[in-house]
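Missing here is one protein chain; the remaining ones are kept as they sit in the complex.
Think of it as A, B and C in the order they're written, each chain with its own count starting at 1.
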């Protein structure tokens, strides 16, 4: 299954809804999306991963790249994910300590930390 | 997808409903089914192929084998199939002239010729 | 000219793997969705034929499938290493099949597989795999639309 991407705004947050597979083949499209948003002045991103079926380390790399980009503008990148098999990948790689991970978009949007 | 098989009786006809893939890997199970029915004295078979997703030449061979078996007992083997991609395989191999092919089980069950 | 090569032991189960791979690579190469069914069926037939021959003549030798995502064509070659001339590919009178009492009841004459391929695929050839070596190669191709 291919990657699907859609974005919407809530207040100062931009929600990126990702579906399908984020892998070595599709990750470049997610990167482009994140780069475009930051270039557009959107520095507070919420990446909704609830419809992601597959995530590999290339996808992790793009998310980490996104985090670095928004941080350069004092922004934030929050993830929404409750899928155990996806969470496992963040856990294995220690990235649960790098990304704030939320259970719902509403929670991520209202989070300030 | 794997092969599924179920049989039922209507009068002197035995209907074999086949689903999934009839290929080099699963065809032996269909053969067994047909052999068992004939051993059981069922000589008038209707093979319902409406739920078949895939049929290859091994499957054709098993159907032809079934036809030979029932003919040895003056029986019949009728097919039910309206799926164009399956019909095409019978057409390509000239087997539309060998098997009576019907549009519905009811039609096949009441056919006599 | 990306290439995928699949080599598998001569077992019926792997014919499914070959079909799956061929359809997946064909789809990605831009072969029309409507034609993918034909690709699966034709590649399956060529592999079934090769598996059948290998099991009879050289069960320990793997069957080779090559998929080439050419510039305009998606090309598949299925290569066996079975000795030629065992009559396996003889033309069959398919319509007479059901009446042919000599035949093993369920034997699919391997020629039927080639008949199906020829009926499905416009561009197909069957040739000796290599000069002096045993085996044949079934080559098929489909246009790439995307």
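Simple rule for what comes next: contacts are C-beta pairs under 8 Å (C-beta built on N, C-alpha and C of every residue); 3 or more make two chains touch, one makes a residue touch a chain.
This is a predicted model, so every value here is computed, not measured.
A.B. asks: Relative to the complete complex, which of the depicted chains are touched by the chain excluded from display?
C.D. replies: Contacts of the unshown chain, counting the full complex: A, C.
A.B. asks: Can you tell me which of A:8, A:51 or A:68 touches the chain that was removed from the display?
C.D. replies: In the complete complex, the chain left out is touched by residue A:68.
A.B. asks: Under the stated touch rule, tell me which residues of subunit C contact the chain that is not displayed.
C.D. replies: Residue positions of subunit C that touch the missing chain: 2-9, 11, 13-14, 16-17, 20-21, 24-25, 28, 62.
A.B. asks: What residue numbers in subunit A mark contact with the hidden partner chain?
C.D. replies: Contacting residues on subunit A, toward the hidden partner: 21, 23-25, 31, 54, 56-58, 60-62, 64-65, 67-69, 71, 85, 88-89, 91-95, 97-98.
Convention: only the chains that are shown with their structure count from here on.
A.B. asks: Taking each chain's centre as the mean position of its Cα atoms, how many Å separate subunit A from subunit C?
C.D. replies: 44
A.B. asks: How many angstrom lie between the CA centroids of subunit B and subunit C, rounded to a whole number?
C.D. replies: Computed from C-alpha means, the inter-chain centre distance equals 25 Å.
A.B. asks: Which residues does subunit B have that touch at least 2 chains other than itself?
C.D. replies: Residues of subunit B never touch two or more of the other chains.
A.B. asks: Identify all positions of subunit C at which a residue touches two or more other chains, and write them in rising order.
C.D. replies: none
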